[in-house]
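With one protein chain removed, the remaining protein chains of the complex are shown where they sit.
And now, chain A:
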Amino acid sequence: MTKRIVKTLLAATVLSMGFAAAANAKTLVYCSEGSPEGFDPALYTAGTTFDASSKPIYSGLVQFEPGTTNVVPDLAESWEVSDDGLEYTFKLRPGVKFHSTDYFTPTRDLNADDVIFSFERQMDSENAYNAYVEGASWEYFNGMSMPDLIESIEKVDDMTVKFVLSRPEAPFVANLGMDFASIFSKEYADQLAEAGNESDLNQKPIGTGPFQFVAYQPDAVIRYKAHPDYYAGKQAIDDLVFAITTDASVRQQKLMAGECHVMPYPNPADVESLKSADGVEVMQQEGLNVGYLAYNTQQAPFDKPEVRKALNMAINKQAILDAVFQGAGQAAKNPIPPTMWSYDDTIEDDPYDPEAAKKMLEEAGVSDLSMKVWAMPVQRPYNPNARRMAELIQEDFAKIGVDVEIVSYEWGEYLERSKATDRDGAVLLGWTGDNGDPDNFLAVLLGCDAVGGSNRAQWCNDEFNDLVMKAKSGEQEERAALYKQAQEVFKREAPWATIAHSVVFMPMRDNVEGYVMDPLGGHNFEGVDIAE
């Protein structure tokens, strides 16, 4: 009897010290950087929200092969594209199970109705879920021009879905790998609608992904457990926990104290100390982004390529990488990042040469130039400190006799004002890729259609634009060749000064196995294990 009590007491002590849970179930703790806005990824645009919703909970028709931007099957086993490039027919994977939780028990497997529902709710204003929460704006669906692109979605049979497009658009398949294209359960949505609880779709998610939702305590903890019937097999870890920790220094302390296994976004200045910390490893990869300075190519004298080129040669990128990125950056020579297919590594960057730059300006007949440089008021991965960057550029330009005035506006205002074609001066901005397709950079940021919008250089070059438009259809190989030519035109014409791609660091405990960094910037725990 006494023995028993001692045993019980011992067990209780061990439990209170937290070892018991580790022995029973494998729990991976991720110190995430912020709270998700909700759990319906199609409603939002923030990576933090995707990490907590689409990544663990949902699957799409296609996905990006881990560690790359290549599109591979997910819920669709295969697909066919019609010869005119207008019809995409997807064959669904049979036997895919939705999550079974205390708030929903599925009675059937995934079928075409689920796929159609997942898109129709975003495109059809008549759909009961089109406005199921106030201000549901389907930002990504609209932002990727899906309403213009998708003419119709048809159910061919229970396991086959056909998308009919209004024009050929090769990046379309990559779009379907994005977070907004997550596949929802129509059965669950119908059940919620019947009970009048539509908004639960955004609070109590049901998907087909590797982890199923357990609970969310706002601003504190999100809990998931492995989906036992995940089509690709149950995960090695039993529980996945997001411990929301907004401050980077605190995340670092938690990681070093063993309170979490993985943390995103360390302070660049702390990376070295993390690398040398006991039991911690740091993975790194170039981010799928680019930070740039966009001249207004419709404004004299920036309408002359030689003037833009001269200014580019005056910028000391290395100094910017050291001071602004503190080592977490890589000099950019092309408008697309090096992890993206079709990146042309043969292109030579403009040398840093103030003397030559000065001479080029003189030859172009430009003297006593004074200009504005716009500095963003916010931190972004592609530009952690725009003010500092602008100051460095100001110093660099002063050396070739160009006088710079730095201006800044509140973020929303900044984005809006910088779109104007009669805008004064060059704008610091950047872009993070959505779907890993070069089109997502080259057409969106530099195409003629985007002038007055996301083309902050207001640059419309027919040669470049024709190449990019032509590359909207065809096989990846042909497309890549066109994009390489486009990068050459870009380099020659220099509508931007390409400044840097960020380098992303992922510190984690050294017993974490199988984590693969996502070039698209997401954080995905499928296939991750913890060594005993």
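As a working rule, a contact is a pair of C-beta atoms (placed from the backbone, for glycine too) under 8 Å apart; a residue touches a chain by one contact, two chains touch by 3 or more; residues count from 1.
Everything below uses one rule, namely that contacts and distances are computed from a predicted model.
Per the UniProt record, the chain missing from the shown structure is "ABC transporter permease subunit", taken from the list "ABC transporter permease subunit", "Hydrogenase-4 component E", "C-type cytochrome" or "Carbon monoxide dehydrogenase".
When you scan A:95, A:196 or A:218 for touch with the missing chain, the hit is A:218.
Listed residues A:45, A:100, A:127 or A:476: the one in touch with the omitted chain is A:45. The residue from A:246, A:318 or A:421 that touches the chain not shown here is A:246. When the full complex is taken into account, the listed residue touching the unshown chain is A:419, out of A:372, A:388 or A:419. When the omitted chain is restored, the residue from A:95, A:135 or A:196 that touches it is A:135. Remark: the residues of chain A touching the chain excluded from display are 12, 15-18, 21, 27, 29, 34-35, 37-38, 43, 45, 133-137, 139, 142-143, 199, 202-203, 215, 217-221, 223, 241, 243-247, 249-250, 253-254, 256-257, 259, 409-413, 415-416, 419, 429-432, 453-454.
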